[in-house]
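With one protein chain withheld, the remaining protein chains of the complex are depicted in position.
All chains are identified by letter, namely A, B and C, in their written order; residue positions are counted from 1 within each chain.
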Amino acid sequence: MIKVGIIGSTGYAGGELVRILTGHKDAEIVWYGSRSYIDQKYADVYRNMFQIVDAACMDDNMEALAAQADVIFTATPQGLCASLVNENILSQVKIIDLSADFRIKDVKTYEKWYGIEHKSPEFISEAVYGLCEINRNDVKKARLIANPGCYTTCSILTAYPLAKEGLIDMDTLIIDAKSGTSGAGRGAKLPNLFCEVNENIKAYGVATHRHTPEIEEQLGYASGREVVLNFTPHLVPMNRGILATEYAKLTKDVTYEEVKAVYDKYYKDAKFIRVLDKGVFPETKWVEGSNYTDINFQIDPRTGRIIMMGAIDNLVKGAAGQAVQNMNLAFGLPEDEGLNLVPMFP
Amino acid sequence: MIKVGIIGSTGYAGGELVRILTGHKDAEIVWYGSRSYIDQKYADVYRNMFQIVDAACMDDNMEALAAQADVIFTATPQGLCASLVNENILSQVKIIDLSADFRIKDVKTYEKWYGIEHKSPEFISEAVYGLCEINRNDVKKARLIANPGCYTTCSILTAYPLAKEGLIDMDTLIIDAKSGTSGAGRGAKLPNLFCEVNENIKAYGVATHRHTPEIEEQLGYASGREVVLNFTPHLVPMNRGILATEYAKLTKDVTYEEVKAVYDKYYKDAKFIRVLDKGVFPETKWVEGSNYTDINFQIDPRTGRIIMMGAIDNLVKGAAGQAVQNMNLAFGLPEDEGLNLVPMFP
Amino acid sequence: MIKVGIIGSTGYAGGELVRILTGHKDAEIVWYGSRSYIDQKYADVYRNMFQIVDAACMDDNMEALAAQADVIFTATPQGLCASLVNENILSQVKIIDLSADFRIKDVKTYEKWYGIEHKSPEFISEAVYGLCEINRNDVKKARLIANPGCYTTCSILTAYPLAKEGLIDMDTLIIDAKSGTSGAGRGAKLPNLFCEVNENIKAYGVATHRHTPEIEEQLGYASGREVVLNFTPHLVPMNRGILATEYAKLTKDVTYEEVKAVYDKYYKDAKFIRVLDKGVFPETKWVEGSNYTDINFQIDPRTGRIIMMGAIDNLVKGAAGQAVQNMNLAFGLPEDEGLNLVPMFP
Partner (left out) sequence: MIKVGIIGSTGYAGGELVRILTGHKDAEIVWYGSRSYIDQKYADVYRNMFQIVDAACMDDNMEALAAQADVIFTATPQGLCASLVNENILSQVKIIDLSADFRIKDVKTYEKWYGIEHKSPEFISEAVYGLCEINRNDVKKARLIANPGCYTTCSILTAYPLAKEGLIDMDTLIIDAKSGTSGAGRGAKLPNLFCEVNENIKAYGVATHRHTPEIEEQLGYASGREVVLNFTPHLVPMNRGILATEYAKLTKDVTYEEVKAVYDKYYKDAKFIRVLDKGVFPETKWVEGSNYTDINFQIDPRTGRIIMMGAIDNLVKGAAGQAVQNMNLAFGLPEDEGLNLVPMFP
């Protein structure tokens, strides 16, 4: 039984970790960290867990936690994990960080986009970028796993095979993404009030969103060259789900079947990636509550572009589900253990 | 392994049966019945099931199904199950009927409220009303189980202990219920269009809704007298969930603790009923996707009334989940097998 | 041209006052009060008003305002208006208070339900309860108008004619109300976040909601006796709208036509009350954005009860629209000036 500690268990991603791990037969949560709700019963913060979780919330004491747990999930704002991690801790437990602290290899890029100083840059090179479908083997051996961002998971997986195979001109890649509101977190802020979000759609972080360099870095590795792209997130009046619509010029004439074969080459054995049937485009509702990434594409011969689309549940494949997938890999369990969550419809 | 056939597998309740049974380790679906989608792949009708269900839909042939299956779920409009069932079929399989056909013992009452002739009244007396928490022992032995309605499940469970103990004056009982839109089914009807339902709330079936006599009958058994009450359903702009707010005069002065003790007496061992902490009122979101019924109450000394509130997911405890709970009981499995669904939040 | 000052112009009710008054040909806003946004452009707080309102927000200085304005709307939390009003101010301007401060005649009742001390009880008896359809003549002469609450407006108007005519047993009256989320205000609080409200319905303030004594008082005047009732509000995942479903025993056998005649007697000339056709029940969407109250009823001969239903837009007839209607009456303008807002659908 893997002993799990969660720092930041009362945010939406933390809550989803609890939901998923509750149904995981080889893991047990031993620490419900939450700076905001110390000593309060977890089920008073998330009443869906009434009579399911009996524990109270605890402080963010990583040293104490490291002594008790086999793995720590940090579902916290950027900066916190980097400020707490050290060699002593990493020698005792694996850390799966759901924040951005160890996702970006170039510390200057991190500090520029996030506007804070990185407190433990010495661990950046060791950290493994936990996009399981791409870095599966590295994840298995990792002590410190940087769990990818929600937008980035969806954006990268959707374009990865074509970037890797050189089928798309990376200079022309544009990602227009749409997210449900749980991505904005559980903080009590005016723009996230029901009446402000409902019956509304808007772009935000235009040309400045922090997930941009993360996407660029990973697609850079895939394509073997530096990538600079436009990424525009939008806020959609729904709780969960991310849809990424991606546009790029094809580098050569290809048929539907040829592109399909490329996706199959990379994802045929990826249990959580579903390349849909021809003409069926991803909808966030079809993956809700599950760890799936649904992907499809359309070639436009008029413009010479391909439009790629991907959909995930931002709290599952975009956060907690992928974190558990990483845990499974890192502890030698079946990759899908505890993750056979059937999407809920409607 | 229990072989399961579903007639009406492509309605919302049928789809939820498929979702739940997919995760049930002792059951296997052998027949995806759907008159509307014969020979089409089930996963083309519900794309959340892509790469999870590979089967195609089949006609509603109950004779053929009876030969293959151990249990048949009929998730169909009223009248269909009653027109198909016969002794030959019941001698081969158990039937769990999610329609209203066998819920009401008095065939005249059924025919009056539903406006159709009952085609097999000879089986009504045999049928067991499958409200597991109340009729557990009868369900275990049943061949034909009448799965309760969504509104009725929520309405009855919320008031049952107090009705049974004579704590409320049944002549004063009023049930004001609110439901998400999946309760209206997947038929393409104008009143169920997004733009008609969204940003709107309305009452419907005022003083005439068909779940009324079902509630009256069951609460009549509980209280040992004839019950006539007001039940008013409302349509709420959300996918899932039913909240029942129930009002009645108390028959004597009681304290919070005394009423709580009554609920505990009946529900302490009911795994799927959660009587909430004092002052915490049920919200449909806290049970979404799960088989729970959340219940609480408030005594109003000013008026001498008690306000009871109950919440369920209409597609789970209100339909498919309860049906599987009935199946578990009828086949001697643990009551919660396949039903340990953690509510999804947000 | 009536010079209007608004204290609390940046809450949702204040914003709606601005929207409505912008289209009112005999009124002009001279003061956009907002303690939270002093000196910020109003259109930066409500961007729908970009290029429509050019003014900046000002402090809540009622003395200064009284010198400039003909009428002051206070759309503020309870307690504020009572703490600012005095004879000097009332001798200069009319005040229409959208808070609860002057709605309840018995100061002890006010202080008990609101939990605060009333700072100017000497003006309570002078204040006119501004439910125009009922107190039209008093409103015309008033200096200080207590604008009714949102739930109360809907609840009272729905039952008023039957209470007045003695057709319903007031001891049996139960009001089950449902409101959109704008009623909770624009404060940044966790329970009002999109993800907490969306896909959810809950009761709140059960047996303790502050609108209860206001409804009881007014229906008490109507029925000529003390009224004690149950009022239960619910939060619905929509922006606007209140639906009240009201239950009471009829005091005698009456037909549909007789009850209809009673409603017509009181509301035939009420421009903003629409008693719907037989069998058509109110829906909040049909009044959205307008000053209408839609009302209908259903007699249930089985239980001897009548179910009355009313729907309003909580920000219009339930707040700003009614306040402007009061202003029109108090200044001798046509009652509907600026209020011929056609409901928006969908």
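In this section, a residue touches a chain if its C-beta (ideal position, glycine included) is under 8 Å from a C-beta of that chain, and two chains touch if they have at least 3 such contacts.
Keep in mind the model is a prediction, meaning the values are calculated, not measured.
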Omitted chain - touching chains that are shown: A, B, C
Hidden partner chain, touching residue among B:T22, B:N198 or B:T251: B:N198
Touching residues on subunit A - with respect to the absent chain: 172, 174, 176, 178, 180, 195-196, 198-204, 206-207, 228-230, 232, 234, 236-241, 243, 245, 247, 281-285, 288, 298-300, 302-303, 305, 307, 309, 311, 346
Touch residues of subunit C, complete complex, unshown partner: 12, 15, 19, 22-23, 44, 46-52, 182, 199, 239-240, 274, 276-277, 280, 283, 285-290, 294, 340, 342-346
Sites on subunit B contacted by the missing partner chain, in the whole complex: 12, 181-182, 186, 188-190, 192-199, 237-239
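Everything that follows uses one rule, which is that only the chains that are shown with their structure count from here on.
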Distance-to-centre winner among chains (Cα means, whole assembly as reference): B
Among all chain pairs, the one with the most C-beta contacts: B-C
Computed distance of Cα centres, subunit B from subunit A, in Å: 37
Gap in Å, rounded to a whole number, between the CA centres of subunit C and subunit B: 38
Distance from the mean Cα position of subunit C to that of subunit A, given in whole angstrom: 46
Residues within subunit C bordering two or more other chains: 195-196, 198-199, 237-239
